[in-house]
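Missing here is one protein chain; the remaining ones are kept as they sit in the complex.
A and B label the chains in the order they appear, each numbered from 1.
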Amino acid sequence: MRNGAILFLGLFAALALSWAGIVVGSSDQLGRLAPYYDEGEGASFPAGFPGIAVRGEQVYRDLNCASCHTQQVRRAGYGNDEARGWGTRQSVARDYIFQPAAQLGAARIGPDLANLGQRKVDREGLLRLLYSGRGAMPAYAFLFEKERIQGQLSSHALDVSGVEPGWQVVATPRAEALVSYLLSLSSPYDYPEAKAAASAGEEKK
Amino acid sequence: MTQTASASPEDVTAVEIHGRLPLLFLLGSSLLWLVLGGLLALVAGIQLHAPGFLAGCPVLSHGRAEALAESALVYGWLANAGLGLSLWILGRLGGEPLRAANWVGVGALFWNAALLYGICLVAVDGATAIPLAELPRGAQILMVFAYAAIGVGGVLAWTGRRRPAMYASQWYAVAALFLFPWLSCAAQALLVWSPARGVLQAVVAGWYGQGVWTLWLAPLTLAAAYYVVPKSTGKSLPAYEFAPLGFWCLLFVGAWTGGRHLIGGPVPAWIGSIAIVACFLILFHYVIVGLNLRGAFAGGSAALRLVSLGLLAYLLGGLVAAVTSLHGISEVTQFTYFDEAERQLAFAGAASLTFFGAIYYAVPRLTGRPWAWSGLVRLHVGLAILGTLLLVVALAGAGLAQGSDLNNPAFSFAMIAADTRGWLLAASAGQALLLFGNFLLLVNFIKSTACPFYAGDRVAQSLRPAGASA
Partner (left out) sequence: MSASPDPRFTPAAQSDEALLEAHEKLLGRQPDSGGHYSLMPLGLLFLFSGLILFAATYLNRYSGHYAPTVFNENSVPSSGEAEVKVDPVAMGKRLFNTPGACVQCHQAAGTGMPGVYPPLAGSEWAQGPADRVIHILLYGLQGPITVEGKSFGTAVMPAFGSAGFNWSDDKIAAVLTYVRQEWGNKGGPITADQVQAVRSKAGNRAAMTAAELEAIK
């Protein structure tokens, strides 16, 4: 190969082709994905992303929780996500359209969180989990503050053991936002494309 | 008893004499980032089996430690080493001294400064949570400009070459020089500056991540390998007539593997299917590279041994990527430590080992004197090989155990952690060995470059065996 210009053009073409195919192609298909309006229920799904969840997603991103948690449910027949209670159907693109930066994640060192809001978790439990950690999950104590009890126990005080008498553990706004975000993670609606994905999987079985 | 090497006058040419400062700066900073990144990776690795380790420190919480380690190793160690080696190779094959050596030096300075700035921001403020693009956008912009400055030196060495026909190392080096800024700017535009909607960000991030390997780091690796092997063996590369095919196959097919980690995910199925197909088509490139560079396995010098093992890791990585992309297998390996093992096979195995070999080859020519301590060289080679092997195999084992457990709902995450604990301990041991070996390399490098440089014709003399006539 001796022609420098051809090399340069070839490099550009190689990148541009894959850009066009993958990025522009999928942007074309998914870029204007809108919520789905259900006649029966008279509402659009997904329902939107509350402001405090946006702040919580920022905290999730800062701490890079996606390094251990995914937020994508695989279809039935491909792994066993359904049996673990992570979701009733495969996650589809429409589930994420209102999220500023969909945290799909790439590793499952901890459970999948795509539908955490539908599971039996409550705010207090999540805050305690963040504070003390459990199993492979580290403790994120720096998301909390220890303050002296003024008069009586604050209504926001966390019910954890190992706190010296006279002190209480209170969640910082970051922790509260993170928990609000986690509790908002829920994709309950069965979109037509999700139904099609599920039925195709059943046919294959 | 070792056979001392004999040097020829062409070992230290005008290219080395005029370009030694910026190139040694690039290689030296790469080794510093290697050690720092290795330390951060060790911390992150320990936290996998001992979650309480440094958990109280927000800067080193697991997610951030992973982001820091990845950024330091990819944009610190691999980038600096790859660029330094590629510029040197382009200079030598061009036959002219590096014309923009000052630009290269300034660019290298700003690249590392911007990286340091970016890493400090990640440590304090948090990462972008985009794999391989964790640095904040301000740092990334600076890095693109710095890269352009470094690239100027390489591009000028290429356009100003004496012989019009190009050798494989030149194609690969030039490809890496041009493709990275385009790749980075395109990805950053859609991820950070004007974020795309929903899962499109994941698609762009996947395209970028795979592009970083197939269009940037793999070309840098191959540029070094294609140079060191024939120079060390003295023979022409077999089946070289097909090398251009291998080159274009890598480039045209490489970035289409972008959906490799989105198989079965919330994106249209065609993205994953095209990625699987691309992973298989690219095997053609691996076969050609294997045919070309098989002379490396003849062994001999430390450099050639490292390059041959890097080549082996490269070829194995390609095969593993293709096989594990198929649904039947990715059902088990997806989202597990096995993905991490594949990543380490590429970064720590293929790229790092090849760069180590090329560094051992190049540095004596840049400094004008051989490496200071042969014992450290041998120790590092052994530790690098052993550490990388242990790391990759342990992570793969952990991944398989974790994957089969994940698919069985009866296994709680506590049980999965117990099952993978042994493997993860072995992986940490591998990382520790690797870190120690790389530290020895850094020490050797500092000692080799600390003494004042010899100029001109006294260089060749220093490389001759003691007692030989001038």
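In the analysis below, a contact is a pair of C-beta atoms (placed from the backbone, for glycine too) under 8 Å apart; a residue touches a chain by one contact, two chains touch by 3 or more.
Not measured: the values here are computed from a predicted model.
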(message) Given that one chain is not shown, which residue among B:274, B:309, B:383 or B:440 touches it?
(response) B:274
(message) Among A:59, A:113, A:143 or A:194, which one touches the chain that has been omitted from the display?
(response) A:194
(message) With the missing chain put back, one of B:102, B:301 or B:404 would touch it. Which one?
(response) B:301
(message) Can you say which of A:2, A:123 or A:146 touches the chain missing from this structure?
(response) A:2
(request) Can you list, in ascending order, the subunit A residues touching the missing chain? (result) 1-2, 25-26, 29-30, 33, 38-42, 75, 90, 92-93, 192-201, 203-204
(request) Extract the touching residues of subunit B with respect to the undisplayed chain. (result) 1-8, 10-11, 92-93, 95, 163, 165, 167-168, 230-237, 239-244, 266-270, 272-274, 276-277, 280-281, 283-284, 287-288, 300-304, 327, 360-361, 364, 370-374, 377-378, 381, 463
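Just so it is clear, only the chains that are shown with their structure count from here on.
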(message) For the complex, give me every residue of subunit A touching subunit B.
(response) 1-2, 4, 7-8, 10-15, 17-19, 21-23, 26-27, 29-31, 33, 60-68, 70, 72, 74-75, 78-80, 83-84, 90-111, 133, 135-142
(request) Give every residue of subunit B touching subunit A within the complex, in rising order. (result) 47-48, 51-52, 55-58, 61-64, 66-67, 125-129, 131, 134, 158-159, 164-166, 171, 174-175, 178-179, 182-183, 186, 190, 195-204, 207, 211, 215, 244, 248, 251-252, 254-256, 258-259, 261-262, 264-268, 271, 274, 327, 331, 334-337, 339-340, 402, 406-409, 413-414, 416-417
